[in-house]
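Every protein chain of the complex appears in place save one, which is left out.
Order as written gives the chain letters A and B; numbering starts at 1 within each chain.
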Amino acid sequence: MRRSAREVALDLVSPQRAVFLLLVVLLVAIVVVNPSFAEPGQLMRFLQRVAPVAIVAMGQFFVIVSGEFDLSMGSLVTAQVVGAGVLVGQDGSRTVPVLALMLAFGTLVGLVNGLATTFLRVPSFIVTLGMMLALLGAVMFWTGGAATGNPADEFRQIGRGGWREVPVLDFVPYAVVILVVLLVLALWYTHRPAGKLHVAVGDNVATAHHAGVRVWWVKTRAFVISSLSATVAGVLLVGYAGVHPSVGRGYEFTAITAVVLGGVVLGGGRGWIVGALAGAVVLEALFVLLNYAGVPSTVRSSVQGVIIIAAVAYSALDFRRRRSGPATTSPAGGDAAPAPGRGGDTSTTSPAHSGA
Amino acid sequence: MNRLRSLDPTVVVYLALVAALAIGALLVSTVGRNFFSAGNVRDILTGMSVLGLVAIGQTLVVLCSSLDLSVPVVISLSSLLAATTMAGDPARIVPAVLLTLAVAAAIGMFNGLVVTKLRVNGFIATLGTGLIVKGYLDTQYKGTAGTVPWEFQLLGATGLGPVPVSTILMLALATLVWFVLARTRVGHQMFAVGGDPVVARLSGLHVARPVIVAHVVCSLTAAGAGLLLASRLGVGSPTVGSQGGYDLLSIAAVVLGGTLLLGGRGSVWGTIGGVAIFAVLDNVMSVMQVNPFLKDIVRGVVIVAAVAVYTRRTLHAHRPRFGVGGPTDDGPVLGPADGAPATGQLPPAEEVAR
Partner (left out) sequence: MRRRTKVAAVTGAAALLVLTACTTDPTVTPPSESSPAATSEPAPEPEDSDEPGGEAPANEWFDQAMFDTQYAQRSVTPEGPADQPYLQHIDAEFVDTSQFASEGAKKVCFANASISNPWRQTGWITMNQQLKVLQEAGVISEMETRDAQDNDDTQIADIDYFIAEGGCDVFIISPNSTAAMTPAVERACETGKPVIVFDRGVQTDCPVTFIHPIGGFAWGIDTAEFLIEHLEPGSKVVALRILPGVDVLEQRWAAAEKLFAEAGIEAEDHFTGADPVKIKSIISDALARGEVHGIWMDAGDGAVAALEAFEDAGVDYPVITGEDELSFLRKWKETGVTALGPVYSNFQWRTPLLAVQKIFAGEEIPSEWVLPQAPITVDELDDYLARNEGMPDGHYAKFGGEDLPGYPEVWQERVMP
């Protein structure tokens, strides 16, 4: 289907695609302030830095699209980072077993979050808040507040290393490769029936339930994905930054902000995962731009706050069907009558069919 | 457990509080202290006052199906504005308090407008506002500032026996807010908007107004908490709000008190009960010298467990279609959880479509 240039332009400026426009603007601004950013090596290092944030944003995407919150991500990242430091120590050969253990632990946390939300029927906000406090307390208690130190280099290479002397790209970090792989996996998943159920469940739980969907399993899956993404991010961060109890702090808010910037509505039922990814890149690009432009540290919070509100407000606008009358918003439901998405959105909304 | 669910949620919170008090008294006696001594009671009530003020405001916001994450910075800003305006001069107490409340109301108004007019979710809107104000705090204030005159410090220091003045004021405020929710139009509108905004709008309500009022009141109560903290600390501090984790803890207290996170059903007294449970928990753990990291574990588990055990999850208890409680039966009428009579009650959503 050929689209006129006007349609393409309108699409780009549409609220659902606002994040991509913002990303382009930020990247251009960065290059203007510091042209060396456009060098492949720099760009790749930037992507290496973005990778952990982008991965947790993708994990949080599934949770939010399913209509829930995961506030425990930050603590889980910290727990995994500190745990890796303690368990691997200086013994590089322990890398693989510890990785397996970390993934298992991440799955466990996700299961607990999901089952508490669906079977105990406690709001996910509360479950993950409790998990956040308990997990961080447990990790600090176990390690006496500080990890033994940075683990062996073999483990850290995952987050820190890459292929050097690559033609054209100069340096391809493993972190970026992992990110790309996970993105492809996530996109594939969202096109499968199992993946589309997340949106269905987030959109209308009652309908999904009546259609025979095992809602509890869909939501629990989302939490497991989220916790696993936090685990992977933790592995990458151990490499990138080393072990310290403050690594990961605030990650859940960063992830939620990235997802919402990407056009996903809090309350679920709509969204494109690439939007969430773009949201994460936007946040990191903003940080880089503020660094390059030499904006004083103290003002940065305000800049971030304004951009977040502006970007989300913009994406809440509906160009096609302007609703007249006052808006209605709630944590559990998006706009009063969600408009059918254009373009990419339709690939994520489809009638739920039975069988997860 | 079903009997528990059939009780009014607020009653259940207070039952849980009584249980917590009993267990707490037992544990504290094992380390040789008297749980009900004046000093201990004062410790618990002091611990309740600040969070209680914030949680009262947060209750209104949650009832309207929104959230307010900007309370920590409003608290800090309020303490700083108050302390620097007073600058040790008792004659300037009143202008300082008025200025603080005015600024807080403006922030609340901004929150409310962003949520209703720009249609940004409360979580994100208040997160953004919090960041904006935080940037202002970081730039303007490099540390504690101002001086609170002795007369104002009395607010945080005097008491009726072991009961601090601040607790009494908090309870007075809770009474006022309860009254607004139970008896005034704005209060009922909050339940309506939180319960089902579509129905509310179709019923002819200006949906924006109660939400804005809720956000303004929430910021005002946060300012009150900031004033109380300024009184206790003797200075204003840019970090006093974030030190206490008041954003997430107030939401937890609200949910613990039986208010639904989705809005539409809840009670201020339940929230006060939730705050009391937290204060008792903290007090018992401190007296027993529990390791601070363990304290966090216990807090996290208690929050989830308590909400799991006794909160009602659905907004509308579905009326059975036949038999006892059905349409032909003169059963109890649904309404706001604190037992207000059914005037202005809206029909459950599923009947509107007919």
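Observations on the model:
To be clear about the criterion, contacts are C-beta pairs under 8 Å (C-beta built on N, C-alpha and C of every residue); 3 or more make two chains touch, one makes a residue touch a chain.
Since the model is a prediction, treat every value here as computed from it, not as a measurement.
Considering the whole complex, the residue from B:G47, B:G224 or B:G257 that touches the absent chain is B:G47. Touch with the chain that is not drawn comes from one residue among B:Y141, B:F191, B:F278 or B:Y310, which is B:Y141.
By the touch rule set out above, chain A reaches the unshown chain at residues 34, 36-37, 42, 45, 49, 52, 141, 143-150, 160, 237, 240-247, 249, 287-288, 291-292, 294, 296-298. Although one chain is not displayed, its contacts with chain B can still be listed: residues 33, 37-40, 42-43, 46-47, 50, 80, 84, 138-146, 149-150, 153-154, 157-161, 165, 168-169, 171-172, 175-176, 178-179, 183, 229, 232-235, 237-240, 243-244, 286, 289, 291-293, 295, 341.
Everything that follows uses one rule, which is that only the chains that are shown with their structure count from here on.
Within the complex formed with chain B, the residues of chain A that make contact are 71, 116, 120-123, 125-127, 129-138, 140-141, 145, 253, 256-257, 260, 265-267, 296-306, 308-309, 312-313, 316-317, 325-333, 335-336.
By the touch rule above, chain B contacts chain A in their complex via residues 65-67, 114-125, 127-136, 138-139, 193-194, 197-198, 200-201, 206-208, 248, 251-252, 255, 261-263, 291, 293-304, 307-308, 311, 313.
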